[in-house]
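Let me begin by presenting the structure, written as C-alpha cells, before commenting on it.
With one protein chain removed, the remaining protein chains of the complex are shown where they sit.
For subunit A:
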Amino acid sequence: MKWHAWVVMVSLATLACADDSGADDELGETGESGSGSGDGDGDGDTGDGDTGEAVGECSGWDLLSDFYPDVSFGDLSACSGEQAEAIEASLMNFDGLTITGDSVVGEDGSNTASPCVEVLCDEDYAYIASNALPHYDPQAAPIFDTTETPIVHRIPLVPVAVSSDVSADDWYDAPGCESALGMAVVNMTPTMPPSSHCWYETKDGTANTGEHYVTDGEEVVHKVMCYGQTASLITGIPAFAPCEEARPDPYGSPLFWAYDDPDELFVDYCGTHPAAITHNHWLNEVCLAQDADDKPANSYATGAASFVIEDLDAADCTVESDTLGWAYDGHPLEGGCVCMERDDDGTCTDLRRARSGYVYAGLARWANDASDDANIHTDAVVASHLGVELSSCTTRDDCCDGDTMNCRLYCHPLLVEDAGEVALEQRCVTPDYSWCGHEFVEHDDVLEDDGYVYLDRCNGVETADGYVYAGTPTFPYVNGCYKDDPSEMAIDDTYTRLDMDMGGMGGGPPP
C-alpha cells in the first residue's frame, strides 16, 4: 500500500500549503463540513477545479478514489435505509468548532484547525470522510504534531458472514508467544509482530503474520491489524487495534503507560493521540457524548476526569450507552452499558456492563524449559523483570523495586482470573506483546455474573439490538477482531506505513 502512503503525504503537503481562498473556491456544497452529513446529490457540482472530480468539504473525500478505485464521488448520495441512517445519525456535529494548541498545525500554518466528519452512501457501503482531528484542544504531549489527515472509512451496510472455506490461523500461538517472551526477557525490539493473533505484512510483502483469519476451532473471524485502524469513531477518527508498534512497548498496550504515568500524556485521557494519523486506542464515553444538537456535550477535562478504570468496570449501568463508532464489518462499536433484553415497549429490561472476555494471564506463562531458547527457560524468566509479573501491587514501586525509570512493568488495574473467578485487580504487568499477555476465557454463560455480560474474542456480543462491539477499559479496548467480513480498510496499512516512513515507532531497532 505504498502508493496510499504517498497519496496521503501529497495530500498533507497540499493541505499544508493550501491558500484558504483558493481552497474554498474549489470546494462545493455537497459535504456539509462539520454537520456530519452531506447533501449527497452527487451531481458533480462540487468539482475540484484541477481535476474535474467532485469533492465534498471534508478533506477525507480527496482520497475517496485512491482508497476505493471502484468508487467516485458522483456514485455516492445521502444515506437512506435503517443502517445507513443510523450511521449518519450517530456522527458528531462539528459545526463552528475549532481546536487550538501548541501542537495543532492548521492549514494556514497557524495553531488552529477545524475537525470535520461527513458520510455518504452507495447501495452497499457508508463512506465516512474525516480529517481525523479531535473535537477538543489536543492534550497528548504537544511534542507530537496534530495535523489534518484525510481518511475515508468504508463501512458495509449489511454485515456479511465470514466464509467457512477460508484458511485461518489457530488462536493458540505458542511459538509466536514464546518468541515474544524471549525478546521481552532480553528487552529486544522486534522487527515485526511475533505472533499471529493480528495481521501484519512487511513493506516488501515477503513476510507476514499468517492468514487474514483466525479460529478457535469453532468460529472463524477476521484479524485486526497489529497496529492500525479497526473502526471509524463517530468523530471520524479511527480506532486503532489494541497494540502499539514495535516501540515504545513492543506491540503492547498503550493504556498501561498512559494510565500509570498520567502526567506523561503519551495518550490523552480521551484515548486519543496523534501519529501519522490521530487515532484512538480506547474509548471514553464522556468524551464522545453528544448534546441535543449532536455536538460534543463535555469538555476534555470532564471526560479525562471520568476515566477511572475501576468505575468503567463497575456493574452499575443505569443508562444504555450510545453508539461510539462503526467497525469495518458493519457492526456498531458502543460504550460499556449494553441492553441484553427489551420488553414489548422497547424498554431495556436487562442492562449490563460489557466486560472483556480476556484476562491478563502474563507473558511469563509462555516459559518453556524444553525450548532451544534459554531466555524462555523458567529460571531465566523468573530472574528477569517478569519474575514479579502478576504480583499484587498498589504502586509501580511495588513492581519495580523503586527504579521506575528503567522498569518494564506497571501496576495496572485489569481483569485477572483467580480460582475461576474473574475480577478487576491491580497487578504488576508488562505492556509488551498484548496478545500474548492476555488470554481469552471461555464462559459457559456470558451472563454468569450479576450485572456483567462477557464479550467474545472480538470484544462483541449479541444484544437485544443485534451484534455490537463494546469499548472496554481492559484489553482489547475496541474490537479485537471482526465477527463478519470487513471492508478492505481492515488490512489497509497506509497509515502504519506512513508512520514508519516518517520515523515513528515502527518496526526495527531504535536508531
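What we mean here is this: contacts are C-beta pairs under 8 Å (C-beta built on N, C-alpha and C of every residue); 3 or more make two chains touch, one makes a residue touch a chain; residues count from 1.
Everything below uses one rule, namely that contacts and distances are computed from a predicted model.
Q: When you check the chain that is not on display against UniProt, which of "Glutathione import ATP-binding protein GsiA", "Lipoprotein", "ABC transporter permease" or "Probable glycine dehydrogenase (decarboxylating) subunit 2" does it turn out to be?
A: "Lipoprotein"
Q: Check the options A:301, A:319 or A:383 and report the residue that touches the missing chain.
A: In the full complex, the listed residue that touches the missing chain is A:301.
Q: Given the contact definition stated above, which residue among A:59, A:103, A:356 or A:426 touches the chain not shown here?
A: A:103
Q: In the whole complex, what residues of subunit A lie against the chain that is missing from view?
A: Subunit A touches the missing chain through residues 101-103, 137, 139-145, 147, 247-248, 262-266, 269, 273-276, 299-302, 304-305, 499, 502-505.
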